[in-house]
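Encoded as structure tokens, here's the structure I'll be asking about.
Of the protein chains in this complex, all but one are displayed in their positions.
To keep things simple, chains are lettered A, B and C as they appear, and every chain counts its residues starting from 1.
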Amino acid sequence: MDPRAAAIEDRLAGVRRIVAVGGSKGGIGKSVVAAALSLAWADGGRRVGLFDLDFTSPTGHVILGAGTRFPSEEFGIDPHVVAGVAMMSVAFFSGEAPAPLRGGEATNALLELLAITRWGNLDVLVVDLPPGLGDTTLDVVRFLPGTGFMLLGTASIVVLESVRRALRLLGEVGVPIVGVVENMRRDGGDLVEGLARSAGVPFLGSVPYDAGLESALGNPGRLRRTGFFDAVRRLAGRLDG
Amino acid sequence: MDPRAAAIEDRLAGVRRIVAVGGSKGGIGKSVVAAALSLAWADGGRRVGLFDLDFTSPTGHVILGAGTRFPSEEFGIDPHVVAGVAMMSVAFFSGEAPAPLRGGEATNALLELLAITRWGNLDVLVVDLPPGLGDTTLDVVRFLPGTGFMLLGTASIVVLESVRRALRLLGEVGVPIVGVVENMRRDGGDLVEGLARSAGVPFLGSVPYDAGLESALGNPGRLRRTGFFDAVRRLAGRLDG
Amino acid sequence: MHEFALADAVVKAAVRAAREAGIDRVEAVVVRVGELQQIATDLFEFSLTQVLPPSDPLLEGARFVVEREAVVFRCRVCGREFGTGDLGEAPGADEAEAVHFIPELAHAFVRCPGCGSPDFDILAGRGVTLERIEGRGGDLPGSP
Partner (left out) sequence: MHEFALADAVVKAAVRAAREAGIDRVEAVVVRVGELQQIATDLFEFSLTQVLPPSDPLLEGARFVVEREAVVFRCRVCGREFGTGDLGEAPGADEAEAVHFIPELAHAFVRCPGCGSPDFDILAGRGVTLERIEGRGGDLPGSP
């Protein structure tokens, strides 16, 4: 018997809400939005955690400039607190080394981190999903019941193709869908909003493409001063309701 | 014993070269570049195959406008020929339905398709990788030995972080690295080229960000008339040498 | 008729296994066929026995034994084990055809009858497996 599954519930007992940022497609801004959302909530006085579940390509630590030092351990391991956000990433352990993990191994890594991480009391834990509809997405559904999924999309037919599949799958499984957000919006058009409507889930608004985002990555202070962040802050407000 | 592994070598006996398009990060243009590269080679008279290995978020069929009808079967299954490119995708079987696959299942699907697909004689088979350093990347290394990896990157620190990990892993494993391509290039800067240099692998040039690409997706004729395609055509020429 | 390709793979695997086990003449090839893939047994057996064996002298005169195996799914969410008989309505033609080519696509069309999840393992009855070969020069038990 795997003892870890029995420990998860207690480890998360102080977490009031879990929001997973997904969308199945890669490169649509899941990680930057997840990080900015965490930061916005923390700025607003919420107790926030950020859990990077993209184990083979972790980036949350880069976006928040968290570095890759080991977490401290005592009765478990403590997330790093970066700009007010309690963060956990496999990169804190693997550093720069690539860690190729097959799906079953990613599941094991997730269970291990869930069993030992001391999130403490959080208003919200933001979960940054890897792309695809694979092990980690299924594991979140299975091991973190009640998690609300927020899906990102961009106005590209290849992205919409993937988001449509994700919406259909999550809808069938019956997990709560917080809503759909359009990211990297450039001009008119309402492809992403239309997708949300036809799937019968809330459209939560859009985040503009911001050419200034790149130079703000790695620095929470600069990140807060981008137009991108203004939009995410509004999104955070809407998600509070 | 798994009979499929024994069949792969024969099934690919007529394939002279395999090029996998990767980069570990999602959304950097692997699928559009893989499709355009196939098209450019086919236009130049090469016999080309395109194999979409992003099983849970397939998009190659959308990019080339291939639809999702079943392949014909006779002594195996035949790739669809789209604009001169022989193409295989799990979407030809699953259609619009989302297919959540855990890693071991993706491996099984890959083996099954490798065992039954009749690629025939090809000058080059282009393999479109999913994001991440997981099952499918490891499976390509294992079941398609000799495959050359072409890695894409964009000038973003979160992308470079992932490409660096991929380069380091593939370098350690000793697989042939065809080179690194910068995609979605907007302005100056040589971050991607610098990454290639410091990893000691060829830098193959860049593909510009092209705002007109989106409206050309799904239509090979229009795709060929984009600036994006011009750059990929040059890349195809360079890779021929 | 991609059954021919599957049979071809079995024949190639049998020859390879025979070589590795130092078998000079294969007497029997035992194949396990999972019901999930719904292969056309007649075509498969015809390919196995009539079309393919002449390709290698090792297989001359070999018997092919085809054992069918029922499907067993196990849900990762609620733990329920189930088979095709527990699935309510039969799959549509396109769904059956998709699973026929790629059995993993059961994850696109099959849902756990206990909890509705697509997150199940296929414990048995997936596709075609070379169970074992028997012959002169040594026996080879099936290995994964």
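As a working rule, a residue touches a chain if its C-beta (ideal position, glycine included) is under 8 Å from a C-beta of that chain, and two chains touch if they have at least 3 such contacts.
Remember, predicted model here, so these are calculated numbers, not experimental data.
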Which of the chains on display does the removed chain touch in the whole complex? A, B
Which of B:172, B:190 or B:240 touches the missing chain? It is B:172
For the chain left out of this view, which of A:81, A:97 or A:211 touches it? A:97
Even though one chain is not shown, chain B touches it at residues 138, 141-142, 169, 172-174
Can you list, in ascending order, the chain A residues touching the missing chain? 1-7, 10, 70, 73-77, 90, 93-95, 97-102, 105-106, 108-109, 112-113, 115-116, 118
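Assume only the chains that are shown with their structure count from here on.
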Across the interfaces B-C and A-C, which one involves more C-beta pairs in contact? B-C
Central chain (by mean CA position): B
Centroid distance [mean C-alpha coordinates] between chain C and chain B, Å: 29
Chain A and chain C have mean C-alpha positions lying a whole-number Å distance apart equal to 40
Numbers and ranges of chain B residues touching at least 2 other chains: 97-102, 106
Could you check chain C for residues that touch two or more other chains and list them? 118-119
